[in-house]
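With one protein chain withheld, the remaining protein chains of the complex are depicted in position.
Right, subunit A next:
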Amino acid sequence: MKVLVAVKRVIDYAVPVRVRPDKAGVEALLPKLSMNPFCEIALEEAVRLKEKGVASEVVAVSVGPQHFQDTLRTALAMGADRAVHVPLAADTFAAAGAGGAAGAGGPPAASESPLQPLGVARVLAALAGREGAGLVLLGKQAIDDDCNQTGQMLAGLLGWPQATFASRLELDKGAAAARVTREVDGGLEVLSLPLPAVITADLRLNTPRFVTLPAMMRAKKRPIESAPLEGLGLAPHDVAPALAVIGVEEPPTRAAGTRVGSVEELVRRLREEARVL
């Protein structure tokens, strides 16, 4: 069974960000990019399936600008068998006049990014068909846009069952269905999904491995396939952003707390100022 895993390159989770002066997006205080943590978890799960003999091949795919290939190298080093890059940058739409400002191949700000879940889902749907994937594993959301939509939309486009926020996946070799534990607000929910299916990974699914040097060296020599949109039967308008980010603002600063001198004062202020009594 082939497993398809999509990975996205994002501003590193630990790098502080702030709102850009023009309020069009956010900027990172350090130019550090890494694989989206949830994509990493999805990829780790796929590699473990292969190590158990459940998956025959793990194909990592990334939809985005040229520099996303660095993340595909990491995916290969982590254990993916093949890597596919679908080039998609702001200039894909420059001629079509759609989307945000014309950006070069470098890391875009949120508002300039042509990557939106519906477009990415369409690309992944085409790839899943081309590859004959039996399972698609994705991170539950990207930490730059926090959309949490791609997996769900992909399942809809493919007409496949979906299990999102997976914290545990049980799948035996040759099995026709997967048993997935989901983390939901009220606790845990266990689903059984017939394959093929779409599963999105949540934080506690696993702890991704560190890439060892020998694996890193080998991955450097492996080819990364470039799969342009036309080859997948898609046109730019299929993946053009449908939403434009109008503005980004900082959340209102929390007012500092104040100390009260006595219970009487507390009660008085709760009644008169906070008006909760």
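Heads up, the rule we're going with is that a contact is a pair of C-beta atoms (placed from the backbone, for glycine too) under 8 Å apart; a residue touches a chain by one contact, two chains touch by 3 or more; residues count from 1.
Just so we're on the same page, contacts and distances are computed from a predicted model.
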Which protein name, taken from UniProt, belongs to the chain you can't see among "FAD-binding PCMH-type domain-containing protein", "Cytochrome c oxidase subunit", "S1 motif domain-containing protein" or "Dynein regulatory complex subunit 3"? "FAD-binding PCMH-type domain-containing protein"
Could you tell which one of A:Leu30, A:Ala244 or A:Val260 touches the chain left off the display? A:Leu30
Checked against the full complex, the residue among A:Thr74, A:Thr150 or A:Thr164 that touches the missing chain is A:Thr74
Which residue from A:Leu49, A:Ala133 or A:Leu154 sits in contact with the chain not drawn here? A:Leu49
Decide which residue listed in A:Val190, A:Met217 or A:Leu270 touches the omitted chain of the complex. A:Met217
In terms of residues, what is the contact footprint of the unshown chain on subunit A? 12-15, 30-32, 34-35, 37, 40, 45, 48-49, 51-52, 74, 167-171, 205-207, 209-214, 216-217, 220
